[in-house]
Each structure stands twice: as structure tokens, then as C-alpha cells.
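Take a look at the structure below.
Note that this complex is displayed minus one protein chain, with the remaining chains in position.
As written, the chains take the letters A and B, and residue 1 is the first residue of each chain.
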Amino acid sequence: MELPLHVLIISSLIKILIVVHVLLIGVMAMILAERKVSGWIQDRHGPNRVGPWGILQPIADGIKFFLKEDLIPDHVDKPIYVLAPAILLVPALIICAVVPFGSSITVAGYEIPLQIADINIGILYVLAITSLGVYGVVLGAWASNNKYSLLGGLRSSAQMISYELTLGLAIIGVLMLSGSLSLREIAIAQGANIWNWNFLIHLPAFLAFTTAAFAETNRLPFDLAEAEQELVAGYHTEYSSMKFAMYFMAEYMNMIVGSAVAVTLFLGGWHLFGLENLGGPFWSGVISIAIFSAKTALFLFVFIWVRWTLPRFRYDQLMNLGWKFLLPVALTSIVVTAIVWIGTQSKLLVGVCNVVAASVVVAIVASTLAMRREPEQIERQEPSFMKGSSSGRT
Amino acid sequence: MEFAGIKSLIFYAFALLTVASAVLVVTVRNIVHAAFSLMITLFGVAGLYVFLQADFLAATQVIVYVGGILVLILFGVMMTSGRLQMRIQIERGQLILGGLVALLILLLLFGVISNTPHWEGIKDDGSTLEPTTRTIGEMIMQGEFLLPFEVVSILLLVALIGAALISRKEVRDEE
Partner (left out) sequence: MLIDYLPILLLLVFAIGFAAINLALSHLLGPKKPTPSKLSVYESGVQPVGNARQRFTIRFDLIAMLFIIFDIEVVFLYPWAIVFKKFSESSGYFILIEMLVFIGILFLGYIYAWKKGGLTWD
């Protein structure tokens, strides 16, 4: 296990180079996939001019971004305007450090774990770095000195911090039964068989986590921060060329890394019915990477799928969902997991009781809201998000 | 290559980053720039916690201070400084008072440091150390810090009620 220092540094550097490149290629693939799948869902072709099936489209886009005018408008706060995209991009890049993308691989006699850094507080590191993402948005919005940007940035940051809570609470059930914060150990604790994976044991938490991940990445149905029709791209209205591309890249990287974290926490990581143990010490590592990538890709497909399935939320609905539905569901999941585990020590019962309890909570909250809301909503004509975010008295 | 040498180099880099950005926080005129420097300072402090092997504390520092409290400060700053592009003005009286407070804190810190038994630093002999999160959990559960733990929840309850009251006031004002 213990590697000599020079092996550690060299292997880390190689892993960093590979992971960052895979991430960048992943972003490109994701942009292409997004447009292709969108086309497929809407019964049209999508990009098909640059290279076969439009495969080279993202590369052409990337080059174009570099060659566009690097515009810094007059009215912006220069240092922060320039730094803000970097503040979003750097956290998006460094989160992937703790994600185990495979078991381990043996090269030249050294067993190298397929993860950049296996630290004790793995999942807390993910949460901590995620919370840095708010700054790229809010500082960029402030520096732009544009009404759309500021409004979008504020909406986005309030949304991000609200859903961060759900993110933090939803994983506690998983931590309780894994007894570790290290992502590698959480993945190992789930084992090879699908009925031991956390998404079955903690189904409500998994759904809450996924919803929060959508909100954290500002994806539809929670993309109010950049709602094209009302906010003209929101916090990056004033950004162009590479600085805009950096916002874009960071968003897609967050999506990819978020999916990878979800796969690790809830979908068994690199495990799949023992398939990951086939082959020797080298090939089993390669297979585990393939399994992990496939699962992540599947999760990413859901991101695109949802985009064309659900309409955008209104801001008050978004906040309601986060604070009044997901938060109690996540809390209940912790309590139920604790009680049932102490009582029966059975994962099956924990899973069943979690689903039942979450349904009860959702029913209670929904009926409370329905009872209180109805008369009020009929009498109010004005959509409430306008009142909330742009509040007339300025 | 020896890790110890690199380690102290990285430590001084982090210390410099923390101190330099902290100086910026108090000297920069633009209040949002100051908030930005504060973010770097808090991040640097988290890095120093990692050097003390307090990994849980480091993560908590970033999650609570950088991810929460500083966002609140930033919202407040953005809300008030607004169109005035507020410049911070320091008067002579404030300067003297502030200097006195700073001096007192400095003396206090020196007192604490000199009263601390000579400290050799934490021995870092590879990966044998217990994860601090588990140790903290055990200390809470085994009764040693059980009472403070429950008291914290009451403290948070009080804060929550306070926050809810403020928001209630705002709603009433709007009507």
C-alpha cells in the first residue's frame, strides 16, 4: 500500500493528467451528446456538419472560443470580472481528486489506487469544494454590474446554498451504514451485488441527492439563474469568448463529477456483480474503470433526458421543494435509518421503511401546503417570483 | 527526495497566503474585494488545519465559513453598499480603539502560546493516524462531550428562532 515518495508523485501526476484530460474530453462529449440527444428527443438531426455525425463540433467550438474577442466591458469591476470564471472552474476541477474511478491497478510492481487522493474526509471534501462554487457565480454577477447578471447570480447562489443542505443531509444515511467518510471505503462497503447498493437501501435519500445535484449544477428544471427568456443567461450575460467558455466548462464538469460522486455513493462505484475482479491485477483495474465510466455516462444521460422532459420551476416552487420537501425527507431518512437499523440490523427493512416514511412525509407536507395555499393563490394574480426577486422598491 | 522539506515549504506558502490576504482584507478600499480576500484567508486557514492533521476541522472550516458565513457577509455587503459604491472611512477615534483591541488580542494570544506546554508538533509517521472524524464522534458518544453537543442544538434552536422572527418582521412590513 505504502508507495515511495517519488512513485507517489509521479503516479499522482500521471493520474492528474489523465483525469483532467478525461474530464475535458468528457465535457466535449457531453456537449455533443447534449445536442445529439436533444435532437433525437425532438426528432431532428442535431449537429451533423463538422466531421462524421458532427463529432468534431465541440473541437470547432473550443477553437472558436479562443479566437473570439476577449471583451472586458467598461462598467465591470475588472479584477473580479476576470477572476470569477476561474473561481468557478478551479473547484470544478479539483473536486474529482477524491472520486475513486476504479479499484486499483498494478503497474511495474506498484499497486496504484485508481483515485488521485484517498483522504479520510473524502465526502466532506466534496461538499466543501462544492460550496466554493457559489463564489464564481455571485462574484461574476456582481462584477458584471448588469441587472440580469445580478438577479441571476443572487437567485443562483440562494438556490445553491439551499440545495447544499439537502446534499449534505442525504448522504448521512449512507455514511451511517458505511461507517466512513472515504469515498473508496463507501464504494467498497456496497460490494458487488446490486441489492446491497445504497440507492435501494436509501431510495428517498438517493432521489433527494439527485434532485439537489440538478439544482447545484443549475440544470433544468432548476435553471432559473440563467433562464434565457427572462434573464438572458443570468450571471454570465456580460461574459464572452473564453471566459464564457470557462463558465460553460465548469458547469459541465460539475455535472460529470456530480454524477461520478452519485455513482460512488449510491450506485456501487466500480462494482458490478464481480465483473470487476476478472482478469489479472492490471486488467481488473481497466475493467473497473470501464464499469465506473458506463455508470457515470448512464447518469449523465438522465441529466439530458430530464432537461427535455420537465418544464422550468418557478422560484417560489424551487425554494418550496428544497426547504419544505427535500429537507424533511432527508431528515426523516436519517431518523428512520437509525431506528430501523438499531432495531433489526436488516438492510432490507431499512430500505422498505425509508420508502414508506418518505411517502408519508411527502403526503403530509403536500396536504399542509394544499390546505394553506389554495385561497391565497386564486386571489393573487401576479406570479410570485417577480415579487420575490426583483422587488419593486429599489 | 524528502517529504519533510517539501512540507515546510508548502506550510510557509500557505501561511504567507493566509497572512497576505488577511492584510488585504483590512487595507483594500472596495468592500467586495475585501470579502474576496477574506475568502482566500479562510481557505488558507483550512489549509493550515490540514497541516495540524485536523482534517475534519479543515473541511468544516470551508463548509461553514467559506460556504455559509462568507456568503451571508457577501449578500449583506452587496445589499447595502449598492449604488453608493460605499468607501470605508476610518476616523482617528476608531483607529485608536481598533489598535487597542488588536494589541489586547495580541497579548492574549502570546499569553496562550507561552502557557501552552512546549509542543513538538504532531508526529507524521505515514498513514497510521486515526481519522479525526471518528475520534470526535467517539468523544461525543462516550459522554465526554455529550452535554456540549446537546447544548449546541439548543443554541442553534435559539438562532433559528431569531432568524425566523426577523423574516416574520420583513413579511409584516411588506404588507
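What we mean here is this: contacts are C-beta pairs under 8 Å (C-beta built on N, C-alpha and C of every residue); 3 or more make two chains touch, one makes a residue touch a chain.
Please read all numbers here as calculations on a predicted model, not as lab measurements.
Of the candidate positions A:Ser12, A:Ser38, A:Asn196 or A:Ser293, contact with the hidden chain is made by A:Ser12. For the chain left out of this panel, the touching residue among A:Val22, A:Val107, A:Leu275 or A:Ala338 is A:Ala338. Although one chain is not drawn, its touching partners on subunit A can still be listed: residues 5, 8-9, 12-13, 15-16, 20, 65-71, 73-75, 82, 85-86, 89-90, 93-94, 96-98, 116-120, 124-125, 142, 144-151, 154, 157-158, 161-162, 164-165, 168-169, 172, 175-181, 232, 237-238, 241-243, 245-246, 315-316, 319-320, 323-324, 327-328, 331, 334-335, 338-339, 341-342, 345, 384, 387-391, 394.
For subunit B, the residues touching the chain absent from view are 3, 6-7, 10, 50-51, 53, 55-56, 60, 63-64, 67-69, 71-72, 75-76, 78-83, 85, 124, 126-129, 131, 133-134, 136-138, 140-141, 146, 149-150, 152-154, 156-157, 159-161, 163-168, 170-171.
Keep this in mind: only the chains that are shown with their structure count from here on.
Averaged Cα coordinates give subunit A a centre that lies 27 Å from the centre of subunit B. In the complex of the two chains, the subunit A residues touching subunit B come out as 1-2, 5-6, 9, 77, 79-80, 83, 119-121, 124-125, 127-132, 134-135, 138-139, 142, 154, 157, 161, 164, 168, 180-181. Per the touch definition, subunit B reaches subunit A in the complex via residues 1-3, 30, 32-33, 36, 39, 43, 46, 55-56, 58-60, 62-63, 66-68, 71, 74-75, 78, 126-127, 131-133.
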